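Removed: one protein chain of the complex. Kept in place: all other protein chains.
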Amino acid sequence: MTVDEIRELIALATETGVAELEVQRGDNRVRIRRASFAQQQEIVVAAPSYAAVSAPASGATAPHSAMEAPKEKGEQPQDPTLVLVKSPIVGTFYEAASPEAPPFVRVGERVQPGKVLCIIESMKLMNEIESETSGIIESKLVMNGQPVEYGEALFAVRTV
Amino acid sequence: MTVDEIRELIALATETGVAELEVQRGDNRVRIRRASFAQQQEIVVAAPSYAAVSAPASGATAPHSAMEAPKEKGEQPQDPTLVLVKSPIVGTFYEAASPEAPPFVRVGERVQPGKVLCIIESMKLMNEIESETSGIIESKLVMNGQPVEYGEALFAVRTV
Amino acid sequence: MPSVRFKKILIANRGEIAVRVICACKDLGIQTVAVYSEADRYSSHVRFADQAICIGPAKSARSYLDIPSIISAAEITGVDAIHPGYGFLSENATFAEVCEASQIKFIGPGPEVIRMMGVKERARAFMRELGVPILPGSPGVLTSPEEGLELAAKVGYPVILKASAGGGGRGMRIVNGPGELPSLFLQAQHEAGSAFSSPDVYLEKYIGAPRHIEFQILADEHGNVEILGERECSVQRRHQKLLEESPSPAVTDAQRAEISAVLRNAIAQAGYTNAGTVEFLMDEAGKLYFIEVNARVQVEHPVTEFVTGIDIVKSQIRIAQGETLSEILPGPVELRGHSIECRINAENPETFVPSRAYTDCVIPPFYDSLVAKLITYGSDRAEAIQRMQRALSMFIVEGIHTSIPMQQRILADPDFQAGNFDTNFIKRFLPGPK
Partner (left out) sequence: MPSVRFKKILIANRGEIAVRVICACKDLGIQTVAVYSEADRYSSHVRFADQAICIGPAKSARSYLDIPSIISAAEITGVDAIHPGYGFLSENATFAEVCEASQIKFIGPGPEVIRMMGVKERARAFMRELGVPILPGSPGVLTSPEEGLELAAKVGYPVILKASAGGGGRGMRIVNGPGELPSLFLQAQHEAGSAFSSPDVYLEKYIGAPRHIEFQILADEHGNVEILGERECSVQRRHQKLLEESPSPAVTDAQRAEISAVLRNAIAQAGYTNAGTVEFLMDEAGKLYFIEVNARVQVEHPVTEFVTGIDIVKSQIRIAQGETLSEILPGPVELRGHSIECRINAENPETFVPSRAYTDCVIPPFYDSLVAKLITYGSDRAEAIQRMQRALSMFIVEGIHTSIPMQQRILADPDFQAGNFDTNFIKRFLPGPK
């Protein structure tokens, strides 16, 4: 569970006005108690015992009330010049063709449509994910070797 | 079930935007289907087979959704000069001391605080209901011999 | 007495038990009249009844406890019978009498039986006569330390000395052995004398860690009695039950059969009719002692319904119609499987102040804080516990605090799971000093 994801959950708790928000998925657990209710903001994150679960676990964080409308992971950001590249399949993210090879792209690099950005391994098949826009890689959102779900944001690309 | 009560139910249906409102209480049944949904406004009132049930039945009409907030029967009207005299007990309404006697009050009559307006019979006891304000009886809201529940409006009194 | 068929029943209650009685009436094809206070205008029991009558303001004394209002409501709606639910007027002999005088059938025992069961001393004396085990002790006032020592040796230590005129712990002494008895007897006499201006003291067996066990009875108006097994109600907080189950993990088959046989006779001798509960304390050795009779349906009746397959509320109504138990019951009473109930109360888990929801649904602060009853059934106790844990983990209540977190801790407790607990058990789950 990344710091950004936890920040999003805190925003959610604040926005919806709940006193306490506890999210558990697999080995990840976040508990947020809001300051106005407890004189302190307490955040507990249980460390995942193995890496393979951490991303989908947090990515799948379900709303704790049908009334809440948390931002979906992979949602387009407000900034229209920033485009998110999302995973078209479920699988494992690889930033390079092999453990020894350099990454397909680095942050700050300019990419063109058709440029291979990463590989998603699914059922032993290596699926190359290509860029659909031209722009500069602003951030890489997934760690090498981490599992990703359908629609999960992989890269943010600045298009101007 | 009086026309006023049905009018209130129609207002309720319109206000809440339901397509159809069906209310059944004992032998009374009202079904309202709104024009915008059915090209016609249909009102069916099944005649009560005995009078004793009609008033409490309609008075007790429950909301058909926790979201609706129908006006409570006996609620004070908007007009601040019109005061409702409500029944302080459950029982049977009598407008006169005996079947031969004239009514305690008539519509249009001026009353003072302490003036007996009617009798509510409860467990064979005759309870005199007195006016608490001075004014003119604008309407009598319950028929002679009809049962009334706690808080049910009996008279409307114009105080100016 | 030929049996009748009720056409319409008034339910002199509110909340879940009112809805429960409405359900039983619907199942029997009987019309229902709900009564409600101004605070309950939008309650479920008002919504689901065929008719509803406002009987007074929020305050119970002027609505749900107001006999003339309820009888008037029954008269203007022309009902045949009144079901009192539990609490409120359910064990009020006067109310049962007024119903009788008004030609309205009261669905419960007769006024004389309610009255006798309400005077605990009379109920205990009656039951003892008929062989129901009673907490042993002095028959009357204890006259000397010597008499106390003799009695205590017979009933076994610890014993408790209590002020005859008193209550609330004054003049009360727990005696753990014969050495302490003479001095504690004098202390108790002295304290009782100054507190209640009577030094009279009596002696009773003391149970430090009792279990609370109750037997469900059904009795028709023709002298037939059936015992529907027992319920374990030891998980209590300040005498408020939080979790009940049937059967009790502490009652053996032989003990159940023995108590049932004794009760069947005693209840018949008492002229008791309709449903009721006979409460017992169980001591550490597993022995049961009669405490009192609750002459009404209980909150926790569903666990008995699940293990017996018998609808207790429908049975109450049919008994009141004059039907016999052999007509009402599907066959011989048999316990099958295990059932648990959790009372979901609105509360703040830190301070136990009942919470209120301020959005669409309001829990009126005038009455009890029960918002739901959650009942599970399993082929055995372990399965019923697993299902209760799962159901509580999936139970969604928003806007209020509830007792669910405490019940989850209770269900996860190894002693609870082993069936090893008594009425002190709850203390480990309460905040503050134990």
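A, B and C label the chains in the order they appear, each numbered from 1.
Basically, contacts are C-beta pairs under 8 Å (C-beta built on N, C-alpha and C of every residue); 3 or more make two chains touch, one makes a residue touch a chain.
Here the structure is a predicted model, which means the values were calculated and not measured.
Among C:Thr252, C:Asn265 or C:Gln386, only C:Gln386 touches the chain left out of the display. Checked against the hidden chain, the listed residues C:Ala61, C:Ala254, C:Ala285 or C:Met394 yield one contact partner: C:Met394. In the full complex, chain A contacts the hidden chain through residues 24-26, 50, 52-53, 56-57, 59-60, 62-64, 66-67, 72, 89-92, 122-123, 125, 147, 149-152.
Taking the whole complex into account, chain C touches the unshown chain at residues 23, 26-29, 48, 309, 311, 330, 336-337, 379-380, 383, 386-387, 389-390, 393-394.
By definition in this document, only the chains that are shown with their structure count from here on.
Between the CA-based centres of chain A and chain B the separation comes to 62 Å, rounded to the whole angstrom.
Our note on geometry: chain B versus chain C, Cα centroid distance of 40 Å, whole angstroms. In chain C, no residue reaches two or more other chains under the touch definition.
Residue positions of chain A with contacts to 2 or more other chains are absent.
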